[in-house]
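One structure is given here, and the rest of the page talks about it.
What you see is the complex with one protein chain gone and the rest in place.
Take a look at chain A:
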Amino acid sequence: MIGLDRVSRTFPTRDGEVTALSDIDLRVDKHEFVAVIGRSGCGKSTLLRLMAGLLAPTSGTVTVDGAPVRRPRADVVLMHQLPALLPWRTALGNVMLPVEIRRLPRADHRVKAAELLDAVGLTGFHHRHPYELSGGMQQRVALCRALIQQPRVLLMDEPFSALDALTREELATQLQAMHMSAPATTVFVTHSIAEAVLLADRVVVLSTRPGRVRQVLDIALPRPRSFGHSAHVAEAAGYVAELHDLLLHD
């Protein structure tokens, strides 16, 4: 579904070129959930921007469904680290923004937007403005705004990193449920090893400067997974330890 072939990306800066990503080969299959972890500055956001068509690779090719990505596609949706909501729009209005911009039928999508907001636990908050919502609620609105576009590929850039630990767990669990009921091909960038192990089929570990694929780890745990007690606590802990070592001894 998504393919990166020998992809590199450099940025010109005042003190010469910075190589953000170097020689990345990566394939993400249809309906697969891939987590990407790595230290800050290792090129995770750059990787997503390349897949989203917001950035062109310096060398190599990025393809979606075999076609090179040259500009943002309607079926590939990027969810930014910040909620990036419009402060003058209500929660519902924010979810409707892509519908308006893409000139999709409004009435049908309004119903769908309301359903999505209900599904992420925002019943009763449809007509609130972002400043009346907590950080976690804002991020849920941003998730609904991504989902209303019915993405075939969902790219998420540390979507929960600004939230407190419990809210993160709650949202990650919700995301798992959504992925199980209606799987979109997902690339999920995170700092959190536990989140990666909870959500991913595969975890891609990037090394720092330049960002390269250090290792790809398959997470062979049955779903639904949980952060707390389950029959597979020991195996999950094993994956967490392995990823931890990979990140620490970079």
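List of remarks:
As a working rule, contacts are C-beta pairs under 8 Å (C-beta built on N, C-alpha and C of every residue); 3 or more make two chains touch, one makes a residue touch a chain; residues count from 1.
The rule is simple: contacts and distances are computed from a predicted model.
For the chain that is left out, the UniProt protein name among "ABC transporter permease", "Xanthine dehydrogenase family protein subunit M", "Sulfite reductase [NADPH] hemoprotein beta-component" or "Lactate utilization protein" is "ABC transporter permease".
When the omitted chain is restored, the residue from A:L78, A:M156 or A:L171 that touches it is A:L78. Contact with the omitted chain, checked across A:G66, A:P87 or A:P222, is made by A:P87. Residues of chain A in contact with the chain left out of this view: 52-54, 71-72, 74, 77-78, 80, 82, 84, 86-88, 97-98, 100-102, 129-132.
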